[in-house]
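Pasting a structure below so you can have a look.
Just one protein chain is left out here, and the rest sit where they should.
Letters A and B name the chains as they come in the text, with residue numbers starting at 1 for each one.
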Amino acid sequence: MHLSRKTKKRLLSTVTYFFLLIASIYSLFPIFWAFLTAIKPADEVRSPTPTLFTANPTLENFRSVLFETQFPRYFLNSVIVSVGSVLLSIFIGVLAAYALSRLSKSPGVKTLGVGMLLAQMVPVVLLMIPLYRIMMNLGLLDSYTGLIISYTVFAVPIITWMLKGFFDTIPIEIEESAMLDGCNKFYLIVRIMLPLSVPAIVSAGIYALVHAWSEFVLTFTFVSDDSMRTLSTGVFNFMGLWIVDWGRLMAAAILIIIPIAIVFTFIQKYLVSGLTAGSTKG
Amino acid sequence: MISFLKKHTIAYVFMLPAVVFLILLLLVPIINVFIKSFYESNLLIVGDDLFIGLQNFINVMQDPLFWTNVKNSIVYTFGSVGGEYVVGLGTAILLNQNIKGRAFFRGAMIIPWVVPIVVAGMTWRWMLNPDYGIINVLLMNIGILDQSINWLGSETTAMFSVIWVNVWRSFPFYTISFLAVLQTINKNELEAAEIDGANMFQKFWNITFPKLKGISIILIVLHLIWTFNNFDFIWILTEGGPLNATETLAIATYKEAFMKYHYGTASAISVLMVVILIGMMALYFWLQNKQEAKGDN
Partner (left out) sequence: MKKYLLLLLIIFISVGCSSNDSSSSESNGSSDNGDGTTLEVWWNVDQGEDRSGYYDAIEKYQELNQEVNINVQVLPYEQLKQKLTTSSANGNPPDIAQGLAEWMADLNSMGTLHHLTDFVNEWDEKDSVPQAVWDSVTMNEEIVAFPSYIGTRARMYHEDIINEADVALPETWEDLLTVGKELKEAGIENPFGISATSARAPQELAVYMWSNNLEIAEEISDGAYQNTWQEDESQLERATEVFQFYKDMLEQGIISQNQTSWGYQELDQNFAQGRVAITQNGPWIQGYEEEQPEGMEDVRVDGVPPYNETPATFLEVAQWYVFEDSDQKEAALEFLKWMGSKEGQSIYAKGNRTIRNDMDSEGEWNVAFTEIAEHGRSWPAVPMGGIIDAMTESIQKVLLGDTTPEETAIWLSDQINQSLEENNLLSE
């Protein structure tokens, strides 16, 4: 069987769309189903024979999550802590990455870089008790600062290495000419490296943001006060004492996903281009 | 000394914030864990911890459950990373085609990654529920199943289901990373190969795949570590059950520390986890080097 070039192309694109569709269903169906569950009235949610669509859609679950629970408070906390930790990890990451990329001749710098990666190897689970003690002694339990700091610690190593990869691709000549003009290193970073690295920084920032938005174990350990909980930890309040209230839980899930998904649609092109530069060198 | 300072101060100043953070909040607790692994430390027995040398390690390794945990960790880690790699690479290649609605498809595929783990776990638990879960209902309607399956609650399917959910949440990071690299590949190179008579698979194998090597190494190494140490996914989905079928070392550590209060034993398990991970990494890089050496000949 010999297919003409054109038929072959058409066949290929049909197959492509087919698989894209399957992949999209795989990605989106859980969210779609969460939404369909959230708009069902209570007695339909637990039907032994669930239907895809309900005949009586209701926003009751959303109303109850938004107005009868601490959800807005958790949301605010998540935003504060996530943004705070993204900014702090970028600040620390940029400096460290610059050192790793440009100043790695100084003794110890490379070791520190490898050490950062090795630190990733220890399971967070067991660090909970010692970390709790440290946070307690620093008086940072139940505080934004405590959460921001601890998220940052776990985001910095990976951000540093992502940015280092990018800095490596920026020709050193650009800096050298600026050095000749008498600029110091800080100035160099701010005026030359940063503007060139916007895509990489955005993608590192997104990484940190996703990490922070999702963080559960640390927040759970450090926060006891309900008014300080983030979305990931607060969502457990919708799992009731007597029953799991799936309708409300799914409404909360949708409300958690929507904002970060919107943020993403706007900046995803940066993410791709940011990663490109950092990773092609491998 | 002065010249040394002058030359290197700036490097250290730049590293300082990172170092301070990592020492205070990672190194100190890690050292604490290593030390505790040599002590009998039981929160239920009031009094000073007792130094018992390697006894914790011996106890842990003599427990058959530990080896089940090791096996589960390895299955979970490699199953997840393998699945993520395949799905991630596949979707990246699809998205790299010249298609209409690329922005939509790309957006659709990134979404799972932004869903917080807790939320992802709860949503899938709801879908996989044996009594009201939509997955069973759909599969039964299509006729693939004739009886509902207790996906997370039966020994044979629990691990598979947990891996499936983890792949769902994690593959988009592979997709965007691969896509970023694929977009840098020069179209002319591919066209030239096509003119030389290379088919699709040859083109992929000879031109595209080598370019993905760098990013592959980074993705695989990082995800091996993260998945091996991951706790929240399995905890939310199955808590390590049924019958320890999904109890990985990370879950075992948690249970030992927070349900039985054997802090010393839990520390010993963690130390062994680090050892296993380092072993895994060493093996990986060794294989990598060997392959490269072969390629050079």
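We take it that contacts are C-beta pairs under 8 Å (C-beta built on N, C-alpha and C of every residue); 3 or more make two chains touch, one makes a residue touch a chain.
Here the structure is a predicted model, which means the values were calculated and not measured.
Visitor: One chain isn't displayed here. Which of the visible ones does it touch?
Guide: Hidden chain, whole complex, touched shown chains: A, B.
Visitor: Of A:M136, A:V198 or A:I262, which one is in contact with the hidden chain?
Guide: Here the residue in touch with the unshown chain is A:M136.
Visitor: Who touches the missing chain here, B:P29, B:G88 or B:P116?
Guide: Candidates B:P29, B:G88 or B:P116; residue touching the omitted chain: B:P29.
Visitor: Which residue among A:T14, A:T51 or A:S224 touches the omitted chain?
Guide: A:S224
Visitor: In the complete complex, which positions of chain A touch the hidden chain?
Guide: Within chain A, the residues that touch the unshown chain are 42, 46, 48, 64, 68-69, 128-130, 132-134, 136-137, 139, 141-142, 220-221, 224-226, 236-237, 239-245.
Visitor: Contacts of chain B with the missing chain: which residues?
Guide: Output for chain B: 4-5, 8-9, 12, 19-20, 23-24, 27-29, 31-32, 42-46, 130-131, 148, 150, 152-155, 239, 241-244, 255, 258-262.
Criterion: only the chains that are shown with their structure count from here on.
Visitor: Which integer distance in Å separates the CA centroid of chain A from that of chain B?
Guide: 16
Visitor: Would you mind writing out the residues of chain B in touch with chain A in their complex?
Guide: Of all residues in chain B, those touching chain A are 7-8, 10-15, 17-19, 21-22, 24-30, 32-33, 87, 90-91, 94-95, 97, 99, 105-120, 122-124, 126-127, 131-132, 134, 137, 168, 172, 176-177, 179-181, 183-184, 211, 213-215, 217-218, 222, 225-226, 229, 231-232, 249-250, 253-254, 257, 263, 266-267, 270, 273-274, 277-278.
Visitor: For chain A, which residues count as touching chain B in their complex?
Guide: 13, 16-17, 19-20, 23-24, 26-28, 30-31, 33-34, 37, 45-50, 52, 91-93, 95-96, 98-99, 103, 106-109, 112, 115-116, 119-131, 134, 149-150, 152-153, 156-158, 160, 185, 210, 213-214, 216-217, 231-233, 235-236, 239, 246, 249-250, 252-253, 256-257, 260-261, 264-265, 268, 271-276, 279-282
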